[in-house]
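All protein chains but one are shown at their positions in the complex.
We just call them A, B and C in the order they show up, numbering each chain from 1.
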Amino acid sequence: MDLSYGAEYEAFRAEVRAFLDESWSPEDRRDPERIRAFRGQATERGYLFRNIPRRFGGSEQPLDVLKGQVITEEFRRARAPMEPPGIGVSMLVPTLLERGEPWQQEKFIPPTLAGEVDWAQGYSEPGSGSDLASVRTRGELVDGEWVINGQKIWTSNAQNCKYMFALVRTEPDAPKHEGISYLLLDLEQPGITIRPLKMITGQSGFNEVFFDDARTPADWIVGKRGEGWQVSRTTLKHERTGIGGVENYLDQFDKLIALAGSCTRNGRPAIEDPVIQDRLAELEGYLQAHKFSTYRQLSMNLGGKDPGPVSFMNKLVVTDIGHRIAALAQEIIGDDSLLLPSYEHGHKVGNERWMNQFFGSLGVSIAGGTSNIQRNIIAERGLGLPREGQGDGK
Amino acid sequence: MDLSYGAEYEAFRAEVRAFLDESWSPEDRRDPERIRAFRGQATERGYLFRNIPRRFGGSEQPLDVLKGQVITEEFRRARAPMEPPGIGVSMLVPTLLERGEPWQQEKFIPPTLAGEVDWAQGYSEPGSGSDLASVRTRGELVDGEWVINGQKIWTSNAQNCKYMFALVRTEPDAPKHEGISYLLLDLEQPGITIRPLKMITGQSGFNEVFFDDARTPADWIVGKRGEGWQVSRTTLKHERTGIGGVENYLDQFDKLIALAGSCTRNGRPAIEDPVIQDRLAELEGYLQAHKFSTYRQLSMNLGGKDPGPVSFMNKLVVTDIGHRIAALAQEIIGDDSLLLPSYEHGHKVGNERWMNQFFGSLGVSIAGGTSNIQRNIIAERGLGLPREGQGDGK
Amino acid sequence: MKFELSEQQLALQDTVDRLLQERLDRQRLLRIFDSDDGHDAELWQALAEMGVLGILAPEEHGGIGLGMLDAAVVAEILGRHAAPGPILGHTLATLAIAEGGSDEQRERWLPALAAGTAMATVALDEADGRWQPDEWRLAVPATGGELSGGKTNVLYPAMADVMVVGVAGGALVLVENPGQTMAVRHLPCLDGTRRVAHVDFDATPCQPLATSGERLRDAALVLLAADAFGGARRCVDLAVEYALEREQFGRLIGSFQGLKHQLANLAVEVEPARGLYWYAAHAFDALPEEAPRMAAIAKAHICDRFVHAGREATQAHGGIGYTWEYGLHVWLKRAVFDKVFMGVPSVHRRRSAVMAGWAAA
Partner (left out) sequence: MKFELSEQQLALQDTVDRLLQERLDRQRLLRIFDSDDGHDAELWQALAEMGVLGILAPEEHGGIGLGMLDAAVVAEILGRHAAPGPILGHTLATLAIAEGGSDEQRERWLPALAAGTAMATVALDEADGRWQPDEWRLAVPATGGELSGGKTNVLYPAMADVMVVGVAGGALVLVENPGQTMAVRHLPCLDGTRRVAHVDFDATPCQPLATSGERLRDAALVLLAADAFGGARRCVDLAVEYALEREQFGRLIGSFQGLKHQLANLAVEVEPARGLYWYAAHAFDALPEEAPRMAAIAKAHICDRFVHAGREATQAHGGIGYTWEYGLHVWLKRAVFDKVFMGVPSVHRRRSAVMAGWAAA
């Protein structure tokens, strides 16, 4: 057992740290120009966009999960910006690298990496839910252009995005999964209306997007007509790997302990209440288990080994941990949970910020495939139980 | 709200109590002759076998749920015997009353009521589980007798029973549910072998019964050939009504409180531990809810009203309460849960008797339809959700 | 043996239910939820006309003179519809005045409160969750009836014509026209259907009430439990309705056994608790020795169920349940209110342990 990264990687860490000391200070955070320049330097050094060819603005490094981990840790420590957030970098670029035409790669990847354009995702529709293949937004090829009508929902941040990648039904007579194409389109056009969706917390993170004879060129399609479902799977795969962000939950747990020390319960600090202690310790059991489960998976992935069924379970594990943190935080803050966490009219937000976790943990269990879909995946792919409708012996 | 039974029933209660004072003392419990005589007197007075015609040995009283409740309460208080336990009285007799031939009623009901003969139930088979209609034990009519071959399982107390009522496949070419007959048979014959099944607690309450050319007369059939499934449903209905025995769980809770007062935990009485208190109080919430839910159902049943979906939930509710009691008891007795509860070789059984509850609560969730079958019933009949395979819009 | 609602009680529930079905559709509910003051004068007036606002006021003072069980079965319906407004505080204050007011106070306030032309509220909580009467520190000086100090999580204080305030020693006092001497600081409320604020009294005149803080607390616990039952039951209904209309993978989602079993488990959590709040209310009316402990058990048990039901219903709805405008969140937030207001469940479980003699106080 060795949780250190070894001499080679510690040397690499020192190198990254020296670079950060020299090139970044947290005050730069508010200066977009400085951020852009910093990202350029960091890419030059091979710290960002590691799996993207140099010709598109990447640093084209060999795959090295541990180096990636060291970079993440050090950038986070220095509060330095990594790749621009958003699904342009995390989903569209990998898809284009795998399935896009050369001209599409050249046109779209560099400005996306540079943070000059953002992308919205056009997958979910009202009524589709976990069943993404039930796309009803339709596209027809008319005079060398796709003419698109329909509606998408749950597009993050659409009002700030220049482009969208979308699943559109272009072959209405083909079977469900074979009638969909993966189209790119410009959101800044008259045929498109974007309406923000206010969420349970009071914040607006998502949008509805309405298509009313929206248009995009005939060749803004990734893969062939009717291949959109397969193309989108490459992207989803990218979204669903990653080991579930255990550091984030460990941070939250530390904050929860601090919270319990500062809140009063029955006239004493909540953390002195044996019932609270017992529940905190129980939660820590789940959390430590997941922490070492994550290390184990990371270690095996590094060695090219299969960690087994546990890889299918990470989302449900963190969903459960999130629920436990939320429930306990709500109990600890007591009266403060009567307050709206996102209120921003001059009221200083206090412990009620934990209500964002209370609602957010519900959001986690819904987003990216509901928990019941996860349970199907675990049962079928992890445990080898029959798929729905199979094994009925008839 | 009135949880008293009203003047009429309190007068009835006084009458029952006077009868018991006069006719029964707990020391009589060990004398079978006294018990038989007492049951005769109690039946004479209309306290036992209330829904059974006088000509078969019943007391033929009009249906009065409250009188029934008063009788149960007073007999329990006096520790006086009620109807003989066992499924002969609770299942076979109601079935014969509804579906039996007159000669069958005359031959079988009186000795069953008198406690002279006991009945075994021959429904479950290895492999049938909750799917009782998947009967494979076969009966063929040969020279005026049914010749039976196959195996039954989970028959309580078979080695002490004279007769069995059994589901037997007599029409092998009919559809699954229409090929079964409801046969009565004598267990004391060479074609039958009874093997006790040792249970998880170490006790033997159930048996396997093997049929190897066992025989029964052609007219020992209730209902027609192929009607056995319907006939057995009348019986099962009888088994599955009843309001779940909340008194039993209230008793157990009182004992659990006493247990927590007598057991030591971290050097002090367990009941002073705030974690134990919190869990006891949480359990009491479920228990009190079920108690008043039971009163509500009783009250509505009395008035001929439908208590609604809650009637389908009682079994799952008590299963859950049983699990909670078991888990908490196991925690409280601590070291004593290392001991086998049924050991009887001169060792005095102490707190480890609670391990019977630990295992028994699992038995409850399995017996008489597993919890998943209960969930189907609640979802479909209680909540109106589609049955398996329906609502798939195809 | 009659452990069920009377014809009159069923009719009362039905009347209120129909009123709210008609007057409080989802859109209107959300409008009030999003409004500045969380109050709807029209709805208030309609409830007044129906007698709901004077349910606990004696008939001789213009009320309908019913008991806590009646108030609780109405509260179930209010919870079912997440009815917004100052009803909870109003009902509690009315009860305290009816039970503890002088003849003159009763004369002056009860008819107007029952008619809805005056509004009442209660001020109980102090900082750090000090909801219980033995935790109140706000003092009435020996020199006489003036209050100075703060109370928090006070329901709709700015609208109140009269206020019942809990003071040190667990007693209650009456403050008439509190607006004149009291500073109100509105709080940003999670539950838009029940608004609370912080108040500061500054030499505010007050008069004693001859009823105890404990009794008012128990009344609040019962009404919160009843509201929570109605809300939790509604969450089950909403989840089932959604499962019966929503299709995925070409099937109604309610036909998937996974969801069916989750909904069955949820119903089993919620449905049996109906009689628990009934009995707690009945004990408040008729069985004073049992009342405090049953109120504590009912509040703790049912409010936990409501939060659970709110979360499960949201998950059963998927994304749409997470949006503000669909409105399911109203019940989840009301559940948090019911759970926290007057003390979280673990506090009442602990109290029930003490009352049972399991633990030293």
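Here is the rule we go by: a contact is a pair of C-beta atoms (placed from the backbone, for glycine too) under 8 Å apart; a residue touches a chain by one contact, two chains touch by 3 or more.
Computed from a predicted structure; not experimentally measured.
Q: For the chain that does not appear here, which of the shown chains does it touch in the whole complex?
A: A, B, C
Q: Among B:G46, B:G68, B:P111 or B:G129, choose the residue that contacts the chain missing from this document, as touch is defined above.
A: Going through B:G46, B:G68, B:P111 or B:G129 one by one, B:G129 is the residue touching the chain not shown.
Q: If the hidden chain were put back, which residues of chain A would touch it?
A: Residues in contact with the chain left out: 1-6, 9, 66, 69, 257, 260, 271-272, 274, 277-278, 280-282, 284-286, 288-296, 298-300, 302-303, 305, 308-310, 313, 316-317, 320, 372, 374-376, 378-380, 382-394.
Q: Could you list which residues of chain C touch the chain missing from the display?
A: Residues 256-258, 260-261 of chain C touch the chain that is not shown.
Q: Could I get the residues of chain B that touch the absent chain, sorted low to high?
A: 124, 126-131, 134, 153-154, 197-200, 202, 264-267, 275, 323, 330-331, 334-335, 337-341, 343, 345, 347, 352, 355, 358-359, 362-363, 365-367, 370-372, 375-376
Heads up, the rule we're going with is that only the chains that are shown with their structure count from here on.
Q: What whole-Å value do you get for the distance between chain B and chain C if each is reduced to the mean of its CA atoms?
A: 42
Q: Taking each chain's centre as the mean of its CA atoms, how far is chain A from chain C in angstrom?
A: So the centre of chain A lies 40 Å away from the centre of chain C.
Q: Could you give the separation in Å between the centres of chain A and chain B, each centre being the mean of its C-alpha atoms?
A: A distance of 54 Å separates the two centres.
Q: Do you know which chain C residues sit against two or more other chains?
A: 247, 346, 350
Q: At least two other chains touched by the same residue of chain A: list those residues.
A: In chain A, residues 275 touch at least two other chains, as defined above.
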